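Structure first, commentary second.
Note that one protein chain of the assembly has been removed; the remaining protein chains are unaltered in position.
Moving on to chain A:
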Amino acid sequence: MIRIFPSLRFTSLLSAAKPLCSVACSSSPVREPPQRASFAEAKSAPASNSLSITPKSPLFLRTPSHATPLSEVWKWHDWAKDLASSVEVSSSNSEYSLDSAILLRELKWLIEDSIVDDQLVIHKREIANDSESVKLRASLEELYDLWRQRIEKRRPFQYVVGCEHWRDLVLCVEEGVLIPRPETELIVDMVEELVTRDDWFKNGVWADLGTGSGAIAIGVAKVLGGRGRVIATDLSPVAIAVAGNNVQRYSLQGMIEVREGSWFEPLKDVEGKLVGLVSNPPYIPSDDIPGLQAEVGRHEPKLALDGGIDGTDSLIQLCHGASRMLKRGGFFAFETNGEKQSKMIVDYMTSDHQNSFSDLKIVSDFAGIGRFVTGFRL
């Protein structure tokens, strides 16, 4: 329930922005340029381009300007509940199908994000008065539309409400930016543990490559406690805009610098100077992309998912960069596709970069999957 509104000025600016463009984004899978060939070769977009992108305003930050009769809200709520409860019957593929228990919880959160007054009103019909009205942050029509998109188009809930709760942060997300995963929170936990143990890491420069929404960069900046610096890079202009926005919402402009470009390209000035390097690069093998869960495959950016034939294209690049960019003693943590990929990366680092790294480790996520490779620059 922690919600932080760091910058009021910015909030009001955002709330003036037009509502989520729903139809265009969700009626068809997000069109992505066939990008995955090589990120290093891809040209970084001119700076003016990314500046022109205005991040969308998430539901919970919009102005509650839609006074709506309670009875109408209840009607919508009943409809939404019925729709959520009916999904299990209709879908067939069990692993990636919708789950009504989860949908009902999402509905609760959708209400939490869209009703200003005590959201309990929605559950307390007996107590509330029929003629009352509530202030909504979106029109009822839009709420109907949003919920339909969630269920019929399988639009990820986080895009529907425009935010993702991640660690103790609320990050704005939108189409074109990968929704940060719960597993990835552990990267920040590892950094936190490291910097509490050793102050050296607190004062240096960190880099988060392929930052997307800026999640890891913001998480790391917060555990550094105001002393170090983080440079967050991304190739995607949308990600740059969204990450910049999130950094600003947490008033971390002084600590985090968002730079547009491919992997280490924008980091030439800090070569050999990083104390830490973290990344959640695209790691899904190309062949797996078509079979992905609808929410992921149809809506999230392939740029952030597709890791080449065996999924390690970007990870290999990161390994190279790590030996070049890190200071002696510097730390790195990369997320991978799981046990198999983690082992490949560890093998690669021990054989091809024999004398570069020490303490190479595979760290499991909470599901017990060997999700991360970590180590130190010798």
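By our rule, contacts are C-beta pairs under 8 Å (C-beta built on N, C-alpha and C of every residue); 3 or more make two chains touch, one makes a residue touch a chain; residues count from 1.
What we mean here is this: contacts and distances are computed from a predicted model.
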Of the options "Rab GDP dissociation inhibitor", "Peptide chain release factor domain-containing protein", "Putative DNA-directed RNA polymerase" or "Rab family GTPase VPS21", which is the UniProt protein name for the chain that has been left out of view?
"Peptide chain release factor domain-containing protein"
Identify the residue among A:W76, A:Y283, A:F331 or A:F376 that touches the chain left out of the display.
A:Y283
Could you tell which one of A:Q149, A:S262 or A:N337 touches the chain left off the display?
A:N337
On chain A, where is the contact patch with the chain that was removed from view?
1-2, 95, 99, 101-102, 105-106, 109, 120, 126, 156-158, 164-169, 178-179, 181-183, 185, 280, 282-284, 288, 292-293, 295-296, 300, 304-305, 335-338, 365-369, 371
